[in-house]
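Okay, here's the structure, questions in a sec.
Every protein chain but one is kept in place in this view of the complex.
Labels A and B are assigned to the chains in the order they are written; within every chain, residues are numbered from 1.
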Amino acid sequence: MAALQTSAPPASGGGQARPRIKRTQTFGQRLRHDWPLLVLTLPALVQLAVFFYWPSAWNIIAFMDYSPYRPFWENPFVGLAWFERLFSDPYFLPALGNTLKFALAQLMFVFPLSIGLALLMHSVVSTKVRSTFQSIVYLPYFFSWVLVVTVFIQMLGSDGLVSNWALGFGGDRLSFTTDGDTFVLLAWMQWAWKDAGWGMIIFLAALASINPSLYEAAAVDGASRWKRMWHITLPGIRPVIVLLLILQLGGILTVGFEQYQLQREAVGYQATEVLDTFVYYRSIIGSQGESFGTAAGLFKGAIGLVLILIANNVAHRLGEQGIYQKS
Amino acid sequence: MATPSRRSPFRRRSLFKAAGIGTAGAAGLPMIAACGDIESGSGSTQVTEGFDFLPNYKEWPLPIEPDLVGEPPHHPSGFTSYPEPVQAVTDLPSGSGTYEFTIPMWGEAPSKDDPYYAAVHEAWGGTVINIRHADGNTFADTSAQWLQANEFGDGIQIFSWMLYAHPNFRETVANTFYDLTDLLKGDIADRWPLLAGRDTAAWGKSVWSTDPEDPETARIFGIPGSILGGPANAVYGRTDLLEAAGLAMPTTVEELLEVGRAWSDDAAGQWAFFGTDWFTPAWFGLASGEGWIWDEEQDKLIHNCERPEYTEWLEFRRTLHDEKLQHPDAASGTLEPKDLHKAGTILFHQDGIQYWSDFTNQVKGGEAEGAIAPIGAIAANGRTPLVHAVNDVEGWVFLSKDLSQEQVEEILDVANFCSAPYGTKEFEILEYGVEGEHFNYGDDGTPVYTELGTAVVQAPVNYKTFSGRVQTFLTGQPEFVQDRFEYNATMKDYIEANIWEGMRVESPADAVAADQARQDQENDIAYGRAELSEIPSMVETYLNNGGEAAREHFTAAYKALHGK
Partner (left out) sequence: MTTTATATQRPRTRKSNRPAWDEEPSFVGKFAKAAFMICYAAAIVIPIWAIVATSFASEEALQRAGGNLLLLPTDLSVQAYQEIFSGGALTDSLLLTIVLTAIGTAISMVLTIGAAYGLSRPGTVLHRPLLLLILFTFLFAPGMYPNFLVVQKLGLFNSYWSLILPMALNAFNLIVLRAFFMNSVPRELIDAAKMDGAGEFKTLFRVVLPMSKAILAVIALFYAVMYWNIYFQAVLYIPSLDTQPIQVVLQRMLMSTQGLPGAASSAAQYQSDVAAPTAALKMAVVVCTIVPIVIMYPFIQKHFTKAVITGAIKG
C-alpha cells in the first residue's frame, strides 16, 4: 500500500523507466512477452468495437443531409451547415451558458460535498453510527428524477410540508420551487440530496485503503487531527479526486435531461434550458432531424476532449497521473 | 383542426431519456427542404380527399338504431340501452396466419396468457395476432426508431398526435408500409362489407403520396381508426363543492373568475384552478391546432398571437396567478391534478372527456366522493363561445411491406371484423371480452367490467382500436351517455369550423421551434416570470424566427385547399 501514500511522481517515474528498456526489443519480442496482457484486454476491445465504434461511425451524418431511406452514400454532404445552424440558433448560446453554469455548480459544490461527507464518515469512530448513516444517505441515488422532483415539491413546494408549517407559524408560502432565479440552488439541493451520499462511497473506498499505521505514526509524532487530515488523508485520496475531477470534466456538457425537462414549466425555460433539452426541443419536437442532433453531440464531444486534455495536463504538472501518461 | 394541439402534455412530459446528447439528438428523423445547403424541415402538405381509388362506399345497415339521435359528426348519436347482440360477420373467414403487431399501451401491460386474446382470435376466424405492448409514454419517440429499422413486427398502430416525433412521416410511410390501394380499390363490399361501410373521409385521411411533388402518386397506406366528433376535452367543476359554497356553474369567463375568487382561499389551501394552459384558449376564441385563422378583411392568415384575444387570454392566466386563484405548484409537473380535484383541493380541472365517466364510475364504486360536470361553452367579453373539437381519424394501423398479398388480405378480414359497430357480437367480445371472465350483464342489461376486464380489456389499447368502427356512437353507462349527449347538444353550435378539412399540413421545422419558444414565454407570463407588456416583442420574435415562414407555408396550403 505504500505506493498510495508516497505521492505519485515516483510511481509514474517508475512507469516511465520501463519502456526505455523495452524499446530496444523488436515488436515480435514484445508481443511474445506481453501477449497475456493483450488477451486480457481483448474482450473489452471487442465490446467497444461492436457497441461503440461501429455505431459511432454514424457521426458522419453530422456532415450530411441524412435520410434513412436513401442508400447511405447518396445522402448529400452539406459540410458544416448543421453546425452553422446550431450556432445561429438564438437559444443555443443561452443553453450552452446554462449548461456550463450547472456543470460548474456540480463540480464546485456537489463533488466537495461528497468528499466532505466521506471525511466526516471516516472521522466517526462508532461503527454503528457509521454504518447507519452510510446506509441511509446513499438511498436517494436509486430514485428516478420523477420521484426526486416529486419529493421536492411535496417537501419544499408552495403547498409543501415546509410551506404549510411556515403558514401555521404565521409565515409565508415558499416560492422556492417555482423561482427561476434561484433554480441553481434548487438544482444543487436536488443533486446533493440524490447523489452526494452515493459519491461518498467511492471516496470512502479510497480512504479505506490508506494505511492506519500512518495516522498512528503521525499522532505519535504529535501531529494534530487537522494536520493528519491535511498531510495523510487528503494526499492519500488525491489521485482518486484528481481522476474523478478529470473524468467529470469530460462529461461536463452532459448535465442531465429529465431533471430540467420536468421543471421547465415550473421555473421557466430560461433557467432550465441546457444543451440536452435544447437538442430535444429542436431535433425531436422541433424536427430538425438526426443530423442536427448528431452535430450537437459532436460539438459536445469536442469541448469534452479539450477539457480533458487541459485537465490532464494540469494534473501532470501537479505531479498526478491523470488518466493517461505522456511517455 | 386536423393536427392535434402542440400543447399536448405528451410532448411536454415525454419520458425520453437522454443519457447523453447522442441519445437526445438522434431520434432518427428524416427530412426534406431548404436552409442553405440543407434540404430539410420545410414542412409538407397532403391532400386527403377527392381520390378515385378509395373503397366504394356501401352502407352497412346497423342492427339497431341509436336511442339518442344526434347530429354527427359533432353531436354523435348514443345508446342508453344494450340490445341483444347480432352477428355482423356471417361468413366467417378462416385464417391460419400468426402475426405480431406493435401497439402503444399506458399503464401495466396485461398478461399475454389472458383468455381474452384466445377468445378474440377464435371469434374472428383463427388468425392469431399477438400484441407487442410497447410503453405509451415513450411510444412516439421509440416507434420512430423501430420504423426506420423496419422492426415493428407485421404491423404497428400509430396515433395521429404521435406524428410530431416522425417529421416527414410521408417518407417513412412510403418506404415502410404496405400499399393497400390495389386491394381496397373499388367494390370491396363482398369480402369486407364493414370496411366498405366506413366513411370515405376516413379512407381519404389514410392516404399519402409516395412523391410529394406529384399528387398522382397518392396511395392508401393505413387502416384508419375511428372518427368520433364532438368536444374531446373539457374543464370540469366540482358541482357539489360549488353548491356547498352557494355558487353556480359559471356561464361566462367573467362569472368563472368571480366563482374562482369566491372559492379560492390560499391560506386554507384551496384554489379554484390548477392547469389552464391548453384548454383555455378556446374561451377567448383562439384557434386550435397550429393557431391560424383566415382573416377575410386582411385577406390573409392570422396567427392567434397577433390577435387582441391572445393578450386577453394571457391576462386571464396571469390574473389566476396574481390573485392566487390557482394552485401554487400547478406548474411543477409532478402533482396529479385528478387526485387534487377528487380531494377538493382544486375546484376546476382540465381533462379529456374520459375523466367525466371515470369520476362518475368511481363515485358509484365508492372510490371517490362528490360530483362533477363540464363547464359549457363559455366566452369572455360577451363574445360568442368557440368550442374546439376533433373530427379526425384517431390513428392508423399500418402493415409491413414485407407481407404477402394473401397475408394482407387475411389481416383485412380481421380489420373487417373489428369494424363491427355497437349491437353486434363482434363489438361485444372486442369491447367487453368474455362474459363471466371480463364482464357480466348488469341489472339493466348493460355489460359491466369485472376487475380482470378493467385491467385487460378496458384500459389498454388493444383489438378494440385495430380498425375504426363502421359508425361510432356514445356508449357505456346509460346515465353517462345521456349526460354527454345533452352536453354535446349544448356545445354543437359553437364548434370551430375546421379550415384544414381535406388536407394534412405539417409545419416547417423552424416554425415548430419558434412555436415552442413562444409557448415557453406564454408560461413565463402566466406564472409571473415575465410581464404582459412583453407580448409585442415576444410576438415579433416568434414571427421573425419561423412564424412568417409558417404563414407562407400555411397560406400556400390554404389557397390550394380553398382554391384562392
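As a working rule, contacts are C-beta pairs under 8 Å (C-beta built on N, C-alpha and C of every residue); 3 or more make two chains touch, one makes a residue touch a chain.
If you're wondering where the values come from, they're calculated on a predicted model, not measured in any experiment.
S.K.: In the whole complex, not just what's shown, which of A:50, A:93, A:108 or A:318 touches the removed chain?
M.R.: Checking each option in A:50, A:93, A:108 or A:318, the one touching the absent chain turns out to be A:50.
S.K.: Touching the hidden chain in the complete assembly: which of A:83, A:109 or A:143 does that?
M.R.: A:143
S.K.: Write down which of A:81, A:95, A:110 or A:151 is the residue touching the left-out chain.
M.R.: For the chain that is not drawn, the touching residue is A:151.
S.K.: Please give every residue of chain B in contact with the chain that is not shown.
M.R.: That gives, for chain B, the contact residues 4-5, 7-10, 13-15, 17, 19-23, 25-28, 100, 102, 104-109, 111-112, 132-138, 142, 145-146, 148-149, 151, 153, 159-161, 228, 232-233, 275, 278, 288, 333-340, 342-345, 350-355, 358-359, 361-362, 367-369, 388, 390, 394-395, 454-455, 458-461, 465.
S.K.: Mind listing the chain A residues that contact the chain we can't see here?
M.R.: On the side of chain A, residues 1-4, 8, 11, 14-16, 18-19, 22, 27, 30-31, 33-34, 36-45, 47-48, 50-52, 54-59, 68, 117, 120, 123-127, 129, 131, 133-144, 146-147, 150-151, 154-155, 161, 193, 197, 201-202, 204-205, 208-216, 219-220, 224-225, 239-240, 243-244, 247, 250-251, 290, 293-294, 297-298, 300-302, 304-305, 308, 321, 323-325, 327 touch the unshown chain.
Everything that follows uses one rule, which is that only the chains that are shown with their structure count from here on.
S.K.: When the centre of a chain is set as the mean of its C-alpha atoms, what distance in Å lies between chain A and chain B?
M.R.: Here the centre of chain B sits 41 Å away from the centre of chain A.
S.K.: Mind pulling up the chain A residues that touch chain B in the complex?
M.R.: 65-69, 76, 78-79, 81-82, 84-85, 89-91, 146, 149-150, 153, 157-160, 164, 167, 173, 175, 177-178, 180, 251, 253-254, 256-258, 261-266, 268-270, 275-276, 279-297, 300
S.K.: Quick check: in the complex, which residue numbers of chain B touch chain A?
M.R.: So the residues of chain B touching chain A come out as 11-18, 20-22, 24-31, 35-41, 141, 148, 164-165, 167-168, 171-172, 174-175, 266-267, 269, 327-329, 331-335, 509, 512-513, 516-517, 520-521, 523-524, 527, 529, 545.
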